[in-house]
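A protein chain is absent from this complex, but the other protein chains hold their places.
Presenting subunit A:
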Amino acid sequence: MLRILQFLYSLRSFLLFILLELVAIWMIVANNSPQGAAFFNSSTAVTGSILQTQSDVVDFFSLAEANEKLIEQNAALMEALTNLNPPSDSVTFDLDSAFEATFKFKSARVISQTLRFSQNHLTLNKGSKDGVEVGMGVFNQDGVVGRIKTVSENYSVAISLLNTGMLVSSKIKTSDVFGSINWDGKLANEAKMLYIPRHVKAQSGDTVVTSGFSSIFPEGIPIGVIKAVGPGENQNHLDITVTLSSDFSSINYVYLVENTQLPEIDSLQQEAEVINEY
């Protein structure tokens, strides 16, 4: 018995090493499951405030560019608003409540972001205090950016579209064929479109937008443009490469979207035992 203990004691540093590596592997596995509650991440108070200060300084240098983009979008919004306001000499009537706004929008600023790994994340400066909830969609004026993963009081962390574990329900705009956008972990401006059957005629240059089936994003938010269509390894599906429309290296301000009817849709689907793959 004593010998065994002596033997183990002589191996103590190796055993400690194995133990700590197991802890690390456990953290990797626990942190990578989308539902797993990540406790230590950049949305905690201390790390959040450090990253916020850094972002404040860095953002100062890109103010001009950000302003320009905001002005562009303001213009587009004003144009849309004038189309919505009926001229004073016309008659209007309200449609019933089914057409009431199902989506609510919020804005946030990106204070930290990773780009170079296969599991990338963004940290935003809004948290549960501002009404951010887990599962909200994140996009900017160019296109889809990601989805909220964890929320603390003042900050939140989103899974980037540049994350091999992220699937976004999408469709080809011209033909309405739907599939899933998934990043393959290679280039920061390209992703793959999955589950498009062979018989579909897709060609490079077609626009890809969100489908609205996942109930996270409203229909029609741009994702990218098809770059190349190939036969693919799988017998049934095409291999489609999409050039993403958001430039992930220069994301500053983002919009958050919440589907107010998501709980109803979810509980209905659960009752009907529909498995939503997105």
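Throughout what follows, contacts are C-beta pairs under 8 Å (C-beta built on N, C-alpha and C of every residue); 3 or more make two chains touch, one makes a residue touch a chain; residues count from 1.
The rule is short, and it goes like this: contacts and distances are computed from a predicted model.
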Of the options "ABC transporter permease", "non-specific serine/threonine protein kinase", "Rod shape-determining protein MreD" or "Spermidine/putrescine transport system substrate-binding protein", which is the UniProt protein name for the chain that has been left out of view? "Rod shape-determining protein MreD"
Looking at the whole complex, which of A:67, A:118 or A:175 touches the chain that is not displayed? A:118
Per the touch definition above, residue among A:16, A:63 or A:228 touching the missing chain: A:16
Check each of A:104, A:129, A:186 or A:201 against the chain that is not shown and name the one that touches it. A:186
Please identify, in ascending order, the residues of subunit A that touch the omitted chain? 12-14, 16-17, 20-21, 23-31, 38, 40-42, 44, 47, 50-51, 54, 112-119, 121, 123, 157, 164, 184-186, 249
